[in-house]
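Notes for the one structure printed next.
Omission of a single protein chain aside, the complex is shown with its protein chains in their original locations.
Labels for the chains are A and B, by order of writing; each one numbers its residues from 1.
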Amino acid sequence: MTAYIIRRLLATIPVMIVVALFVFFLLHLTPGDPAAVIAGDDATPTEIEGVRRKLGLDRPVWEQFGIYVWGLLNGDLGTSIFSNLPVTTLVAQRLEPSLVLALSTLLVAVVFAIPMGVVAAWKARTAVDRIVMGFSVIGFAVPVFLVGYLLIYVFAIELRWLPVQGYRPLSQGIDQTARSIVLPAFALGMVYMALIARITRASMLEVLSEDYIRTAHAKGVATRSVLLRHALKNAAVPIVTVIGIGLALLISGVVITETVFNIPGLGRLTVDAILKRDYPIIQGLIILFAGVKVMVNLMIDISYTFFDPRIRY
Amino acid sequence: MTALATATAAPAAAPASSDTILSVRDLRTQFFTRDGVVRAVDGVSFDLKRGETLCIVGESGCGKSVTALSILRLIPRGAGRIVGGSIKFEGTELTTLPEDQMRKIRGNRISMIFQEPMTSLNPVLTVGAQIAESLHIHQGLDRRAAWDRAVEMLSIVRIADPKRRAGEYPHQLSGGMRQRVMIAIALACNPKVLIADEPTTALDVTIQAQILNLMLELKERLGTAIVLITHDLGVVAETAQRVIVMYAGRKAEEASVEELFRNPIHPYTRGLMGSIPRRTATGRRSNIRGRLQEISGIVPSLREEIPGCAFAPRCSYAVDRCRTEQPPLDPHGPYHLAACWEAARVAATPR
Partner (left out) sequence: MATTTDVAAPVAARRRTGALAWIRRNPTITIGAAILAALVVSAFLAPWLADDPLSFEPINRLKRPSEQFWFGTDQFGRDVYSRVIYGTRISLAVGISVAVFATAVGLAVGVLCGYYKRADAIVMRIMDGLMAIPSILLAIALITLMKASLFIVIVAISIPEIPRVVRLVRSVVLTVRGQPYIEAAIASGTRGLTIMVRHILPNTIAPLIVQATYVCASAILTEAGLSFLGAGTPPEIPSWGNVISLGRTFFQIAPWIIFFPGVLLAITVLAINLVGDGLRDTLDPRIARRM
């Protein structure tokens, strides 16, 4: 097991090198003068020159790359062109809302989607199943911002149950945070729920036709226990896999959701960076998110051993 | 042969006596497919007495497994259901019993062992947990007690080092050991009836005898009645007191094991016997050449209503009447039933 984890960690090195190479050379391979594009249309030659120096574009490419990678290895994700603050500092400032949003979404999606998928599989080909599948197909097509604005319109503007926009940090009390995160979590969770419900249903359907499920029934095990204790654990591996895949959707979705709900998180950092063409911030966020994704994949793979004793590394 | 003379003495169409633990009457189970209705079990009746072993034999697809699943009401919902007849267990009608009552019978009073030990155990639960689960559900044992009893059951089914094995997962056990675990699960709550659906078919020949002997020995010890479903007449001869031969969802013949082997009446039964290899030189004709005799033709489709005898298309004795009228189960001796219009002619023909 330990050997496996070490091997997997080593395997992430080439992936991260490719990511670093990509974000670095993107700046150099793009047609035209990136310094001019980043400085904007109205920039004076001096301003363009300033941007060029800040990005280190005046030095030889390999020297730049060396400095960049050395910085990464020391935990330096780069420095913002406009605020002159390290990207790590900016990320740290904006981390809490995004983390809270991502985890609440994960929670909401799993808590709703897995029971939905289980029930759909149990009641396969009935009205309940069709409703769940219909929800899953539609949930997959509806864009995050439409769900977000609809939820705001209904629950915040019409019913006035929840705040329209904004985020309350955990330091102001968890109940305030919860109230501010409910709608964003459901909006972002929709696609995720659709995905997990669909896979849960498919995986459960397969498991429910297995011989050992018949054995469980023959033992007099109650339906609830057959579904949860005997079937769900066997159906878990594909479900966990899709939760991992869905995390990629989540990262992209966080950026949009934070914009809809005006949440000052990493998504807002990204949007501000887009508006100011602050490339180092986007560069740093890509490295950060890619790293998170690689680690999540590793954790998912390790979690398989917990669900299926036949999997050994 | 272990068959007992008492079984032979039973009257042919005996009403359910106090000795009868399970009584099946005119059971009909049908499956509903896109291509039509499949009459998997089409009017089967039999009684099971306390502590006896009853064998149901027939080719695959003759409805013997469906009969077994029907008794425990394990026919997959949506695919098929019991459409008629009655199943009485210790006087309780099972076909109409509410599901929660039925659950208290399954695995407790009536247990079942399946054909595939490789796939019939849950791969993600330890075998100990799977045995303990029955005890927890039906006997209300707490975790600790259920586990201890599960370990005990493993030693009863003669698994070496039961303490360690209880904590293992099915994939760590051999096929024979898994079937022993299945037996342990089935017998954990001292059931009155054990239904074993081809329990040894998937196992190595050397293991088959061990598992059968284990089942019979435990049956004696616990006084459990067994319904043994098999296609193997060798198994029947070694284990059963009474035999039912099924064909195309119907009962073709029923007799004590000695009677059936001495004097098979139904042409299908005779065909089955012709298709088992004999060890002795007493076999005639086909066996002289040492070859298995096959029954020509195929099992009929159960999708169409069969007006006459289902075996008629494959039967060398068949006359016009066989194809139009369904033969009744007529007595042929003290305890011997057979459904054949031409029984007299068949009986007169030497095998």
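Please note the rule applied: contacts are C-beta pairs under 8 Å (C-beta built on N, C-alpha and C of every residue); 3 or more make two chains touch, one makes a residue touch a chain.
Given the structure is predicted, the values throughout are model-derived calculations rather than measurements.
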item	value
Interface partners of the hidden chain - shown chains only, full complex considered	A
Omitted-chain contact residue, chosen from A:Leu26, A:Val69, A:Leu162 or A:Val237	A:Leu26
Contact partner of the left-out chain, one of A:Gln176, A:Thr259 or A:Thr305	A:Thr259
Chain not shown, touching residues in subunit A	14-19, 21-23, 26-27, 30-32, 34, 37-38, 137-138, 140-146, 149-150, 152-153, 157, 164, 202, 248, 251-252, 255-256, 259-260, 270-271, 273-275, 277, 279, 282-283, 285-286, 289-290, 293-294
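Just so it is clear, only the chains that are shown with their structure count from here on.
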item	value
List of subunit A residues in touch with subunit B within their complex	124-125, 210-212, 214-222, 229-230, 233-234, 307-310
Sites on subunit B touched by subunit A in the complex	72, 74, 78, 103-108, 111-112, 114, 116, 119-125, 133-134, 137-138, 169, 171, 182, 185
